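Note that one protein chain is taken out, while the other chains of the complex remain in position.
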Amino acid sequence: MTQNTNSSSHPTASLHEGLSPLEERVGRWRVFVGVGLALVTIVYAWAVVQAPVDSSQGIIQKILYVHPPLAYGAYLGFVITAIGGFLYLWRGREDFDRLAVSGAEVGVLFCTLMLITGPIWARGTWGRWWSWDPRLTVTLLLWFVYLAYLLLRSFAGPGPRTARFAAVYSMVGLVLIPLNYYVIEIFDNRSMHPDNLEKGSLGDGMGWPFLMGNLALGFAFVYLLLLRWDVEARRLFERRREAEQDVDQ
Amino acid sequence: MSYLIAAYAVTLGALVLYGAALMRERGRYRAQRKSDSNRRPTN
Partner (left out) sequence: MNIALAILWKDLITEWRARDRVIAMLLFSLLTAVIFYFALPDQRPETLRALTPGLLWTAYLFAAILGLNRSFALELENEALSGLALAPGGRGWIFLGKMAANFILLSLVQVLTALAFAIFYGIDFGSSIGELSLTIGLATLGICSVGTLLAAMAVRTRLREVLLPILLLPALVPILAGAVRATLSVMAGEELPFSAIQLLIVIDGIYLVVSFLGFDYILDE
């Protein structure tokens, strides 16, 4: 080949490290989020330690500062997956599909941790690891759906077809959330979970450690999401470059 | 108490491990890019 690789034909390849302007901007945001995460985590650790011990549940109640924030992260991840999938089907931009994968993977991680910390709390207060409580059941089903989502992606291999399959499946997953709640409301309406926290079920002095827990895990969620998005971009870039080299030779 | 510590340890451990794994993969790709861009002008 007389020309020095055909990198100029690829819009992103000429930039440093093959990053698009959007990716470089996201990279900078991620650094800010990382700094915020580090600061908040220190305050969070201190807040959890000095938070008052619950009079009825004992010290195990301090799991409150990690379990619900994980749940919010999990649901946020799944909603991001569905939004990313929808935007991908609509606009066809790869960035959206990467957002969807990142949401699913980080969401599954948060959901797994929620499903681990939940039974630990349940063991300490309800006396058994598992109960078919509505929220537990829905979360477990959701966890299966998004594990299936990730499995579908890995079985279908890389490419736009996989992105479309995954996007359609994430729509199915999204409609399953309200459907499962509907099912449980009809058939199995006995919840062991406390009512919504807005109704003031938090005791004195528990509010701000809880807030710090949400902030810290929220920062962690955003940080991991952006990092995963960045890595997906690099994976795709490497894959394309290898394909180009195969063509060159 | 041990249950509580287990819950926090598992959460922290998993998040840190996941982040570290991503960072490592990212670092590998970056190194690869850098070595490529060093080589390319001399071609």
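So that you can tell them apart, the chains are marked A and B in the order they are listed, and the count of residues begins at 1 in each.
Here, contacts are C-beta pairs under 8 Å (C-beta built on N, C-alpha and C of every residue); 3 or more make two chains touch, one makes a residue touch a chain.
Owing to the predicted nature of the structure, the values given are computational and were not obtained by experimental measurement.
**Student:** What are the shown chains that the omitted chain is in contact with?
**Tutor:** Across all of the complex, the chain we cannot see touches A.
**Student:** One chain isn't shown here. Among A:L152, A:L211 or A:L236, which residue touches it?
**Tutor:** Residue touching the chain left out of view: A:L152.
**Student:** From the list A:A38, A:V53, A:V175 or A:A243, pick the residue that touches the absent chain.
**Tutor:** A:V175
**Student:** Pick from A:W29, A:W130 or A:F144: which residue touches the chain that isn't shown?
**Tutor:** Only one of A:W29, A:W130 or A:F144 touches the chain omitted from view, namely A:F144.
**Student:** Residues of chain A in contact with the chain that isn't shown?
**Tutor:** Touching the chain left out of view, chain A contributes residues 89, 141, 144-145, 148, 151-152, 155-157, 161, 164-165, 167-169, 171-172, 175-176, 179-180, 182-183, 186-187.
What we mean here is this: only the chains that are shown with their structure count from here on.
**Student:** Report the inter-chain centroid distance for chain A and chain B in whole angstrom, where each centroid is the mean of the CA atoms.
**Tutor:** Each chain reduced to its C-alpha mean, chain A and chain B end up 17 Å apart.
**Student:** Please output the residues of chain A touching chain B within their complex, sorted ascending.
**Tutor:** Those residues of chain A that touch chain B are 4-5, 16-18, 48, 59-60, 62-63, 66-67, 70, 109, 112-113, 116-117, 120-121, 123-124, 220, 223-224, 227-228, 230-231, 234-235, 237-238.
**Student:** Tell me, which parts of chain B touch chain A in their complex?
**Tutor:** Going through chain B, the ones touching chain A are 1, 3-4, 6-8, 10-11, 14-15, 18-19, 22-23, 25-26, 29-30, 32-34, 37, 40, 43.
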